[in-house]
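Take a look at subunit A:
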Amino acid sequence: MSVLEIIIALPLLAALAIWLGAPARAASLGATFLNLILVLVATVQYSGKAANGLAFTYSRPILDNPSLSFAVGADGISLILALLTTLVMLSAVWQIEDRPNIFYISSLLIGGGALGAFLTTDVFFIYAFHELALIPTFLMIALHGRADAAQRKAVAWKATIYLGAGSLVLLVGLVWAVLEFSGGSKLTFDLEALRNQATLTPLPAAKQAQIFFVLLLGFGSLVSLFPFHSWAAPAYATAPTPVAMLHSGVLKKFGLYGLIRIAMPLLPQAVHVEWVQNALLLMLLGNILVMGLVTIHANRLDDTLANSSVMHMGYIFLGIAAGTEIALKGAVILMFAHGVSIALLFGLCGRMRNQLGTLEYNKLGGLAAHAPAFTVLFAFGAFASIGLPGLTNFAGEVMIFAGSFTSFKAGVLSNLHWTVFLALWGVVMSAVYMLRAYRSIFHGSATTGLFMIDPAVSQRVPFILLAATLLVTGCCPWLLLNLMKSAL
Partner candidate 1 sequence: MITLGHYLVVSGMLFALGLAGVIARRNIIIVYMCLEMMLSAANLALVGFSRFHLVNGLPDYTAQSLVFFTITVAAAEVAVGLAIIVALFRSKQSVDVESVTKLQG
Partner candidate 2 sequence: MHASIILLLPFFSALLILLGHRQLKGAAVLISVGSSIISFVACLFFLAADDDNKLLLPFIEVGQLQAGIDVLIDKQSRGMMFIVSFIGMLVHIFSLGYMKDDDAKPRFFGALSLFMFSMTGIVLAGNLIMMFIFWELVGLSSYLLIGHWYQKASAAEACKKAFLTNRIGDFGFMIGILLLFGANGGNVNLDDLATAFSSGPLRPDAPGYSAGFTTAAALCIFLGAVGKSAQFPLHVWLPDAMEGPTPVSALIHAATMVAAGVYMLVRVSFLITASPLAAEIIAGIGCVTALLAALMATQQNDIKRVLAYSTLSQLGYMVMAVGAVAMAAQHGHVPHAAEPGHPAMFHLYTHAFFKAMLFLGSGAVIYACHHEQDIWKMGGLRKHMPVTFWTFAIGTVALMGLPPLSGFWSKEAVLGAAYDSGSNILFHAGTLTAVLTSFYMTRLLIVAFLGKPRTDSAHHATEAPMVMILPLAILALFSIFSAFDILSTPLQAMKPPHVEGHQTVLFASLIALIVGAGGAIYLYRGKDKDPVSIKLFANKFYFDEIYAVIVRVCQDRLAWIVTGLERVFVDGLVARLPAAIVARLGAATRMLQGGHLQGYTFLLGGGVIAVVYLVVFVLPRLGH
Partner candidate 3 sequence: MPPLLFYLLALITLGFGFMVVTGRNPVTCALSLAASFVGLAALFLSLDAYFIGIIQILVYAGAVMVLFLFIIMLLDIKAEEGKKLNLPAIVSGVLLAVLLTIQIIAVVSGTGFAKKSTANTPLELAEAAGKLGRAALPTITNDLKAGTLPDAKLIGFTLFDQYGFHLQVIGLLLLVGTIGVVVLSKRERSGTP
């Protein structure tokens, strides 16, 4: 029995309890709060252990050959993402008000699925837990989304088919990797075993590139990698607040986590194979530049946030494309940072929609005068996503950029370096749309009829929690980096 098993089981059990009739709010808040504490304790313990390799491991075999087992274990990356999950889950659950139980249940299921995916070390379960979150996400968007029935269903379908098809491609890639790296005569899905085999007998780079590309397509469509992104923006814009927070903040990180935890260690040379790197760079430029422009074009807050979330994935992919230690760790930090900031923004956005009934920029204005606390909280999210130093995103971005330049020879610019320059232009674009949003909503004089006040103090807690996380880890990114001393 490992503490990680409790962490994974808690939300799922809480969901079951609510289904059976337990008081929804109390149960979900209790479970998520306890979970956050547990993860924090585990994180502290882990950093006390000199942050070395996998910890809290425990394995229960479920099939002999191919060898599958319910194996849990966490290293720095997993713990950072688990921390992100529990944080966002607590906030998401907390900000639910006066909603049917299904809101709590699906939030817990999505969060539980994400925790399972991040904390298990068997490829089978890593994959499986992610899929667990698919149905609640789908149902919540289709049933409780914010558009009219036909439109929200269409959006839910699009997202589900995309995610489903993407995860099937992913499955193919994983199966391929398992077949290649199992070694000997026995198939195994155990990540550690696969990694050992990958270091013992690495594949030729050309083959690595092929497998990596399949995995990239699979994981990529889960992370809305251009051009497989068109599900994400409408889905987030339509999804009910907790789902938008959890999916864009946490679950989407699964694809990146998979690339960093599974694809990169198994196929270390793949990203340096020219065609793979070029393809990845092209796609992530699509994310950054194309989606950046699309975001600039958006004229509703939810569209802006949803598209920006797609855009920012490009930076994390850039970290993966660079493939150096600094860049990859930066990618992890940025995953954490983006998760927290976008969850914060979506949470606030949901509240605004509930109170104002519209998010169109030309109908809003001057909210800062009426809701100062709300404004400050929003500013935290907005400036974090711009990449302002002092908030976590900056540390991640700067590490990714710097990591792309570690192998730089003066005067010789590779495609990667050019991509970094273009990506930096994306930072300018993200300032353009975020400030435009901030300007239209909070600055100026209040438009008549649209009026909102600060949330009650108890309702501020989840947002303050997220904003404080951004500030603390933004000022002290070494807190997170210490966890990853040996993770890569």
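Candidate entries met the following condition: all candidates are chains of the complex that A comes from, given by their letters.
Throughout what follows, a contact is a pair of C-beta atoms (placed from the backbone, for glycine too) under 8 Å apart; a residue touches a chain by one contact, two chains touch by 3 or more; residues count from 1.
Note that the structure is predicted; figures quoted are calculated from it, not measured.
Of 1, 2 or 3, just one candidate touches subunit A in this complex, namely 2. Subunit A meets candidate 2 in the complex at residues 158, 161-162, 226-231, 286, 290-291, 293-294, 296-297, 324-326, 329-330, 366, 368-369, 372, 376, 383, 388-390, 394-395, 398-399, 401-411, 417, 420-421, 424-425, 427-428, 431-432, 435-436, 439, 442-445, 476-478, 481.
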